[in-house]
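All protein chains but one are shown at their positions in the complex.
Chain naming follows the written order as A, B and C, and within any one chain the residues start at number 1.
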Amino acid sequence: MCRWLAYSGTPLLLDTILYKPVHSLIDQSLHSRLGVVTTNGDGFGVGWYAPENTDTPALLRDVGPAWSNRNLREIADHVTSPLFFAHIRASSGTTVQQSNCHPFRHGRWMFMHNGAIAGFHLMRRDLTLLVDPALYADIGGTTDSETMFYLALTFGLEQDPPAAVARMAGTVERVGREHGVRYPLQMTLAVTDGARVWAFRYSSQGDSGSLFYSSRVETLRRLHPDVAFLRDVSDQTRLIVSEPLGDLPGAWHEVPESSYGIVEPGGDDMRSFTPEPV
Amino acid sequence: MCRWLAYSGTPLLLDTILYKPVHSLIDQSLHSRLGVVTTNGDGFGVGWYAPENTDTPALLRDVGPAWSNRNLREIADHVTSPLFFAHIRASSGTTVQQSNCHPFRHGRWMFMHNGAIAGFHLMRRDLTLLVDPALYADIGGTTDSETMFYLALTFGLEQDPPAAVARMAGTVERVGREHGVRYPLQMTLAVTDGARVWAFRYSSQGDSGSLFYSSRVETLRRLHPDVAFLRDVSDQTRLIVSEPLGDLPGAWHEVPESSYGIVEPGGDDMRSFTPEPV
Amino acid sequence: MCRWLAYSGTPLLLDTILYKPVHSLIDQSLHSRLGVVTTNGDGFGVGWYAPENTDTPALLRDVGPAWSNRNLREIADHVTSPLFFAHIRASSGTTVQQSNCHPFRHGRWMFMHNGAIAGFHLMRRDLTLLVDPALYADIGGTTDSETMFYLALTFGLEQDPPAAVARMAGTVERVGREHGVRYPLQMTLAVTDGARVWAFRYSSQGDSGSLFYSSRVETLRRLHPDVAFLRDVSDQTRLIVSEPLGDLPGAWHEVPESSYGIVEPGGDDMRSFTPEPV
Partner (left out) sequence: MCRWLAYSGTPLLLDTILYKPVHSLIDQSLHSRLGVVTTNGDGFGVGWYAPENTDTPALLRDVGPAWSNRNLREIADHVTSPLFFAHIRASSGTTVQQSNCHPFRHGRWMFMHNGAIAGFHLMRRDLTLLVDPALYADIGGTTDSETMFYLALTFGLEQDPPAAVARMAGTVERVGREHGVRYPLQMTLAVTDGARVWAFRYSSQGDSGSLFYSSRVETLRRLHPDVAFLRDVSDQTRLIVSEPLGDLPGAWHEVPESSYGIVEPGGDDMRSFTPEPV
């Protein structure tokens, strides 16, 4: 299990979101409150879109804990981005190695995940076989999460993310049940193409990991007129997080079970999510 | 702050002590109960004496968490030793790097430590200057712990460990107070020459980190006649640990404040410890 | 491309073979003479059989260069073994990560390789699908080498190593040619079960990487009566290496093209090797 956050809005120094808040993501790497485990020390990653390169987001990933990583600290202090993902990993068994660290990337797309495929060891082969052969050789690691990403790509992530994730989730559940696993899927995941962010919360058992989105900035400004930070960010700035950062009352709303949210220029939306086996 | 253990007795596979027990040291790397912090994920080290090389103990140290390190797992599964040290680190601020991982070694001697010199940043120079110039260039890292080791070596560790450690502690307290630090020293530390082990518990404030030694094996055997493990180890087998392993009632005794114990062939001993400034 | 060595014979401190010789394997990590590249700095591994654990060999693998790795230096100085493999890696494109470092292990078996499957990226999926589904989920990395190992295991490595390696090589060639690759395979590889060592030299083009075996110890003793080392090792001691160590005239013989050797108690043997597609 893991923790993650997705930021979209006014370009900010990564530090503002990654380290500065009370109970920041970096603090969660040592002291998660809502996670299955309190320590998320099995690697980390941050992916950001930079104006210098519009083809792909940049990734910094490493295998040690985020809390002591000096390169992450440097990037957070010196890089500004309007859209970034950050992830801290608590391995559910697969190897601690850079290629297993989130976010995963394909072209302009990034993907990160908290959760697990129950019994993944049993069904890894069957699931991997369903990945588009043209994509297969790009699989770089050994996690269930990356397999989910490649399945979603296979099922059309770049054309219709909600439909592709629904097909991925449905396929994982079908294959899982064929292997006798009752509740195969547990996921909170985010994908982005650099312009929009989609965040999903779902589990076969209806008991998903926590996921929150930030309140509308204009609402927060009214609630907390004295918080300088809120004056500097646009109305369309949003955060989606595994567990709340900071301590502003009224700042966070839970993403409902079996739902997904879209963050995009011009207005956000929340919809219900149903797996669709292929 | 950190956690450590020292083993001396019947040669055992390291796994038996490092991984097998309930609440093993490896488990403590994620879930310490008695430490200042619960996570000890800032590197680790194990040092063992091997019959193949009587000049120096072997060291395996690395910067990631012990809980996910595959090389540590391999060594634990394949190496047997009659005397070994193991340490998991929670940095109190100094860099997470291999040269800052315990145990430290000098010839046949090993040293490991839990605790801190308060205000070390202020007095690092003054303390380092007191290290024997012939030893100075061997200092490989930047920790207070290694400085303590080199001061103890300077003050005669290889001739009289308790006296050398008393002089080191007294010196740290004197220099600390010169820098306006009221309680400069907090330590539980162990040293060995491969034959004997000395373990010290002391703090300037009289509020030292926890330290325990195992009961006599013959006593444990009487208490727990059904525990196979106890039948296989000699009467002189001893463990000294930051916090108890396993769940055998009667197995552990606290080392008193301001004390040190000696584990040696032919009989152990516990004595009081008083710093002696040089 | 990579460099490797396999040692079998009188138990020796690993240092004696890994570091001590002129042009040792560690020296080859910086200055290979016969390899495709001179630097083999993309990770390393050493695997050894220890009397303490007869179920599996021990593995020490890491991602940095062998030449600066302190844990490798420590193990070499403190571990003795009658049979060990050592490997230094020069990646031909796949990721530098611990799970891609040789030797690979399955139960009592170890495998290491120098060479490449040409066009592996194209045929990775097809080859992986041929791996026994019961073994599939144990694949830990992403290299052509590990795929070759799992194919050989699938084809009966544990029952008949030469036949299984022949089937693996034939299968790689068949699949490669189906993908339009003219010379799909280039390999010098070694496998062992802890008692015997098999070493193969083969390439589709008949232009294989170099491979040498050491002369009979009794012959060497006659040639070099003053070399102390030779008096200490048994007649049955053998080394197989990618390129010669040391500078003893008469010490090395090239393994012929399309051949394999067996090193076993009671006598060695060299035979011709022909791939057999399955």
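Simple rule for what comes next: a residue touches a chain if its C-beta (ideal position, glycine included) is under 8 Å from a C-beta of that chain, and two chains touch if they have at least 3 such contacts.
Note that this is a predicted model, so its numbers are computed, not measured.
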Whole complex considered, the hidden chain contacts A, B, C
Missing-chain contact, candidates C:11, C:41, C:57 or C:115, resolves to C:41
Which is it among B:133, B:180 or B:225 that touches the chain not included here?
B:133
Considering the whole complex, not just the chains shown, which residues of chain A touch the missing one?
13, 48, 50, 52-53, 56-62, 70-71, 74-75, 77-80, 98
Contacts of chain C with the absent chain, listed as residue ranges
30, 37-39, 41-42, 63-65, 68, 91, 96
Residues from chain B at the interface with the omitted partner, ascending:
95, 97-99, 121-122, 124-125, 128-129, 133, 136-137, 139-142
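To be clear about the criterion, only the chains that are shown with their structure count from here on.
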So chain C residues touching two or more other chains come to 98
